[in-house]
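Here the complex is missing one protein chain, while the rest keep their positions.
Which chain is which? They are A, B and C, in the order written, and residues in each are numbered from 1.
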Amino acid sequence: MLRTGLLGAGRIAGVHATAISANPDSTLVAVSDFIPENAQQLAAEYGCTARTTEEIIADDSIDAVLIATSTNTHSELIESATAAGKVVLCEKPVDLSLERAQACLTSVSQTGKPVMIGFNRRFDPNFSTLRLALDAGEIGKAELLSITSFDPAPPPISYIKVSGGLFRDMMIHDFDMANFLMGDAPETISAVGASVVDPDIGAAGDVDTAVVTLSYSDGRIAVIKNSRRAVYGYDQRVEILGSDGLLQAQNMLENTVVKSTATGVTSAKPTYFFLERYMPSYANEWAAFVTAIKSGAPLPVTLKDGVLALAMAEAANLSVAECRPVKLSEVLG
Amino acid sequence: MLRTGLLGAGRIAGVHATAISANPDSTLVAVSDFIPENAQQLAAEYGCTARTTEEIIADDSIDAVLIATSTNTHSELIESATAAGKVVLCEKPVDLSLERAQACLTSVSQTGKPVMIGFNRRFDPNFSTLRLALDAGEIGKAELLSITSFDPAPPPISYIKVSGGLFRDMMIHDFDMANFLMGDAPETISAVGASVVDPDIGAAGDVDTAVVTLSYSDGRIAVIKNSRRAVYGYDQRVEILGSDGLLQAQNMLENTVVKSTATGVTSAKPTYFFLERYMPSYANEWAAFVTAIKSGAPLPVTLKDGVLALAMAEAANLSVAECRPVKLSEVLG
Amino acid sequence: MLRTGLLGAGRIAGVHATAISANPDSTLVAVSDFIPENAQQLAAEYGCTARTTEEIIADDSIDAVLIATSTNTHSELIESATAAGKVVLCEKPVDLSLERAQACLTSVSQTGKPVMIGFNRRFDPNFSTLRLALDAGEIGKAELLSITSFDPAPPPISYIKVSGGLFRDMMIHDFDMANFLMGDAPETISAVGASVVDPDIGAAGDVDTAVVTLSYSDGRIAVIKNSRRAVYGYDQRVEILGSDGLLQAQNMLENTVVKSTATGVTSAKPTYFFLERYMPSYANEWAAFVTAIKSGAPLPVTLKDGVLALAMAEAANLSVAECRPVKLSEVLG
Partner (left out) sequence: MLRTGLLGAGRIAGVHATAISANPDSTLVAVSDFIPENAQQLAAEYGCTARTTEEIIADDSIDAVLIATSTNTHSELIESATAAGKVVLCEKPVDLSLERAQACLTSVSQTGKPVMIGFNRRFDPNFSTLRLALDAGEIGKAELLSITSFDPAPPPISYIKVSGGLFRDMMIHDFDMANFLMGDAPETISAVGASVVDPDIGAAGDVDTAVVTLSYSDGRIAVIKNSRRAVYGYDQRVEILGSDGLLQAQNMLENTVVKSTATGVTSAKPTYFFLERYMPSYANEWAAFVTAIKSGAPLPVTLKDGVLALAMAEAANLSVAECRPVKLSEVLG
């Protein structure tokens, strides 16, 4: 039984609390939050205790820590939790600063404690089924990957300003998905971005629409498309062309009803909210973490994966800024 | 807070236990079962007490009873629970005997206590969305309803023998769905059935494949197709043609992955297991029950609906036996 | 080179003229019509001569006759053309009178000349692909067939009055499709029909909506649904459940464009007009006829098939009139 402390009590922490409680091999023993009342409320809901972050980390009876706090605290919490001997699952991204994330990785490596980064989409039943088919050689050798990832609506400008930008905040999921599916890091990153959805996003120094092309040393290519707005819902699709065929993971729809009238044939939209779409993936993610810890197997996503995705975001930013392809090695140092 | 006692501790009772516990307006206080160990186990899992059925019904602090026992006990338990002042949600069918079910209805009517029959498919998000579109007039006036309802694999012959037959055991769901969507009972029922899936089912006196046509007094027609075997999964589709269009509720698929190769384009199968398909409908069903009880609104499915569906099954049996259309009034007396 | 005379110069005759001309193994040499001007116009368009029906049948240089005249002339023209030594492709139905059609069959049998009835849907690429998959055993043994066949809009009442009724005029195609796919004639026919689309159709003594169940001697079942109105287009679907799976032939759509907006996901409607939908099947039908004649192989659809479908329509009429299942043997005599 993995005795787990949860750091953070916001919306996504609630999702993790459910997963930790429901898993037969883990139990939620404590929760902390910057705002103690939030921790108390969540603790009451899940029948555990509200404590400070420091208390949770210092408690030797707690085996695992799930970090769902704000991004700027991630690196430090990963370091202190691993230093205290805990296994860690931390929400993405590791940090907004690549340098800081790399320092965190160095520091954690010395403890030898396993740290997993919460790229939950790897555990989405559709994407993981696609990956299994790929691994089974069902379309031969992969050649060209396409990821379409559109949010239903842009976040408030106030969020945009502290988000680290589209590449670090949003496309980072897709960078990790590319790494997950291609099984390798790209050599070169070429990004184009613009603010066509909302000029205020541009004014805030960010882009809202972007296309990033990844080139691999063996010639393979991946392309990622992001938009902050797809009014029809949360558009999350992946397709990969291989020597023997094509694999696609399509959108999940709100329901299966189809209406045919004189004006056309109408079906349901993709699910609109990311939690609707990815709820199963959070449960699967936690289960994969627990299983790996229990068995001593390698974690399915590592801190290094988190640093890699962040480096790709950094390269994309540089590519847009300097209007040129950027080698990943330039930013990884 | 609706204090609820659960009668029965089998597989479907477990599903209901989850729904009762998860609903913020109800709490599971006790569970009973023919096999006391089963009740104890379920009670332990949900943090309530295991008691006898008699104790639960006699306990004045219990408001509601959910009956998930074997069919032959339903009528009696409905009667004793309502006589004891409880509101009741009972699994379908009311009884295998139409006469007994009708007696139960008469008896319950005198108590004035609300009894809901568990036709959970009315609460499936797809079918209920279809019904809403129908009610909103999106396809005009309904004219021709088709229900396709195939199980993935036939049950054991031992089950077939006590099931009451395909019409009472399986198609009864579809009879209720027809009543739900057409908003009226049919006038005439014309059934064709055969044993083409497994001769042992025929030898046991049942059919495994059937088509039933329902004629309504205003000329509308419904047709229901049942098979005990669809090797590709649980095939649950509804379509209804109206004066202004067609509404279809299609199957839910296991995932959204599509593979295109030189041999064809392959997508996922329909979900195979009925609980996978209908899990949300059980939760919605319980929520609808609780909401109606709380607000004093009429129940969305009544004991009378349960008797009606059973009468349609009886008419279908008679139609097959005598190879002729049977008026519903013949069996309803 | 099959030298062909075309009897009739209406809309469907024009479709056949194109097929005859385009086929490298046949040539259109003459066309006749009740209204000579029509024949002249069609002849001019296809570079052949306009003649009388009698002249065409009497002309020994003409090998084949395609009969696309009004239904009431079919039997007689089949008889005279075969008596004159010609091979014949005749539009469906053979006749509105089953007795007359049977007499025609007897008469033609004595000449030994091949006569094909124009059930063009057998040659539709979708349905013929489905049949090939069925024959290849891809879904094992067929058990339950469903045919959905809805016209986009009802014909004028004037046409309804002379059409012979929905079963002989419209569902006859589906009866033949059932025979084509099930590879056998049904034993019993049970029909329900109503006039819910347009009361004037009912007043004219016909139904506009019907469900017919066919029972086969080996237990298999087929069900056919017809409606004279589906405002979203020409709805032509077939599905067949077998021991190892399900085969479906779905509708052809006007185009492949899909639009996703805040109000839903909209795709194109089924093709609206029967010629749009079945144009390739007319060309394939003629090609199959020519190939069979050329090679001496049996025709893919025979006059006997035409009589059989008509008998099924007759049985359906009787079933509706007497509100009982009708054995096919009752009407076939």
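One rule holds in what follows: contacts are C-beta pairs under 8 Å (C-beta built on N, C-alpha and C of every residue); 3 or more make two chains touch, one makes a residue touch a chain.
The shown structure was predicted, so the numbers you read here are calculated from the model rather than taken from an experiment.
Chemist: Out of C:Ser61, C:Ser158 or C:Asn255, which residue would touch the omitted chain in the full complex?
Modeler: C:Asn255
Chemist: In the whole complex, not just what's shown, which of B:Pro24, B:Pro156 or B:Gly264 touches the removed chain?
Modeler: Spelled out, the listed residue whose C-beta touches the missing chain is B:Gly264.
Chemist: Which candidate, A:Ala83, A:Ile221, A:Ala287 or A:Leu332, sits in contact with the chain we can't see?
Modeler: Only one listed residue reaches the unshown chain, and that is A:Ile221.
Chemist: Which is it among A:Ala22, A:Leu144, A:Val162 or A:Ala321 that touches the chain not included here?
Modeler: For the chain that is not drawn, the touching residue is A:Leu144.
Chemist: Which parts of chain C are in contact with the chain that was left out?
Modeler: Counting over the whole complex, chain C touches the hidden chain at residues 125-126, 129-130, 133, 138-139, 244-252, 255-262, 268.
Chemist: Taking the full complex into account, what residues of chain B touch the chain not shown?
Modeler: Against the left-out chain, chain B lists 230-233, 253, 260-262, 264-270.
Chemist: In the complete complex, which positions of chain A touch the hidden chain?
Modeler: 141, 143-144, 146, 148, 150, 188, 190, 192, 194-197, 209-211, 213, 215, 218-221, 223, 225, 227, 229-232, 235, 241, 243-246, 323-325
Everything below uses one rule, namely that only the chains that are shown with their structure count from here on.
Chemist: Please tell me the distance, in whole Å, between the geometric centres of chain B and chain C computed from their C-alpha atoms.
Modeler: 41
Chemist: Calculate how many whole Å lie between the centre of chain A and the centre of chain C, each centre taken as the average of the chain's C-alpha atoms.
Modeler: Centre separation, chain A to chain C: 58 Å.
Chemist: Residues of chain A that contact two or more other chains, please.
Modeler: Answer for chain A, listing residues that touch two or more other chains: 260-262, 268.
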